[in-house]
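Left out: one protein chain. Kept in place: all the others.
Up next, chain A:
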Amino acid sequence: MNILKFFTAGSVDDGKSTLIGRLLYDTGSILADQLEALQQSNRKNDDGTIDLAILTDGLRAEREQGITIDVAYKYFQTEKRKFIIADTPGHIQYTRNMVTGASTAKLAIILVDARNGIIEQTIRHSYLVSLLGIEHVVVCLNKMDMVGYSETVFNAITDKYKVLAAELNLKEVTFIPVSALKGDNVVNNSEHMEWYQGTSLLNFLETVDVDNKSDYNLARMPVQWVVRPQTDELHDYRGYAGRVLSGSFSVNDRVTALPSGSSSTIERIEIFDQKPLEVYAGQSVTLHLKDNIDISRGDVLVNSDHLPQNSQLIEADICWMDTRPFDESITYLLQHNSKITKCKIREIIYKVDINTLEKQDAYDFKLNDIGRVILKTAEELAFDFYTDNKANGAAILIDSRTNLTVAALMFRNIAD
C-alpha cells in the first residue's frame, strides 16, 4: 500500500470543507466520539443534518469565523491506499497557505461551484497548481444538485476550463460532477447523473498512478549529518546520512560532492542494519565512500555523470509569504534542503496578477505576491530547474531579523 498526498483548493463557499467531510464520513473515517462531538455542536445544515465542514475547521478562530485560516492535515485510508489531505484556505489572503499545502502534494482538487462556473478564484488556484508543478489535477464541479444535475452546465464549464488548462500547461486534468452536500460521486456513484460515465472522486484517488517517476540519473542526496561513532572498534567509520532527493544511488556508482567538486565511489549503502545495493528517492540512507574526501552538512552528493546546475545567479519564481514586504536593502538567508547561504534579490523581473495572470512591472513584493526575480547567493548552489526536478529545484527565504520563512522559491533558469 502506498500514500497519496493531495490538497484541496476552493473556498468555504464552494463547499470545500463539506467535500472533505463527506470523503471522511462516507469512507467510515469518522469515529463515534468525533461524531458525538459533531452532533453536540450548534452548527447544522438548513435541513438539520450534520454540518460536515466542522470536521476540518480545527482552530477556535476558524470556528468562530466559519473559515479555514491554516493548513489542516487529515488522514484516512481505504483498502487500496492511504491518503493525506492538506486542507487549505481558498481566499486570496491565504495564498501562502495554499502554496504551503500544495508544495508536498501530488494531486490537486480544484473545486468549482457549478452555479458560478469558472471565476477569478478558479484561475488563481489553477495558476498556483501550475506554478507548483502538481502532477495530477481533479476539477470537482460541486453543487450539481443546485443546477438540476445538468449535463449542459457540466459540459459548458469543462470546455471553458480546458482552455485555461492549456494556457497554464496543466497536463492531466480530470473532471468530476459532484454534490458534496448530498454525497453524489464523492465516495458513492451518483444516481442523479446517468449521463456521467466516469468514476467517483474516491475511486479516482484510489487508482491514479502516483508512483515516483524521477529520472534514475538525477541522483541527489543532501548530506544532513555525518555519522562518526569514534569508538575503538568503529574508528574509521564515516557515514554520510541523508534522504535521497531524486534518482537512485548504487554501490560502485561514481559520485561528486558539491560545491567542493571532489569525487569518489560508493563503497557501501546502509539503512540501519540493512545493506541495500541500490537506494531510491525518498529513502533515508547512509552512504560510505571509498575515499576520504571532505564532506559536511550542507553539501550534496550527486551522480558524477549527471551534475546539477551550479550558479550564484539564479532566475526564480517567488511567492512572498510574510506580512513584512520585501526589502531590497536586506540580505536574506536562502535554505535549499540542508544548505543555508546568504541571498539578495538583485532584480524583480515581473509580478503576476494572479487573478488575471497578467505580468506587471513591479518594485516590491507584499504578502501573497507572486512573480519572477533574479537571486544572487553568497555561495554557489548545486540545484536543478524546478520543472526538471522539483525536489532539488525549490528553496525558501528566511528573514534573519525575524527568522520567519518569508518566501517560497522555484528555480527556473541561470541568470547572467
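Rule of thumb we're sticking to: a contact is a pair of C-beta atoms (placed from the backbone, for glycine too) under 8 Å apart; a residue touches a chain by one contact, two chains touch by 3 or more; residues count from 1.
The criterion applied here is as follows: contacts and distances are computed from a predicted model.
Going by its UniProt record, the hidden chain of the complex is named "Sulfate adenylyltransferase subunit 2" among "histidine kinase", "Amino acid ABC transporter permease", "Putative tricarboxylic transport membrane protein" or "Sulfate adenylyltransferase subunit 2".
Touching the chain that is not shown, out of A:Ile3, A:Val163 or A:Leu307: A:Ile3 (per the contact rule at the top).
The omitted chain makes contact with just one of the residues A:Asn142, A:Ser200 or A:Asn337: A:Asn337.
When you scan A:His91, A:Arg243 or A:Lys344 for touch with the missing chain, the hit is A:Arg243. Only one of A:Asn203, A:Gln283, A:Ser304 or A:Thr331 touches the chain withheld from this view, namely A:Gln283. Although one chain is not displayed, its contacts with chain A can still be listed: residues 1-3, 31-34, 37, 41, 56-61, 63, 69-75, 77, 82, 84, 96-97, 99-100, 103-104, 210-216, 224-225, 227-229, 231, 234, 237, 241-243, 271-272, 280, 282-284, 297, 321, 333, 335-338, 390-391, 394-396, 398, 400, 403-405, 408.
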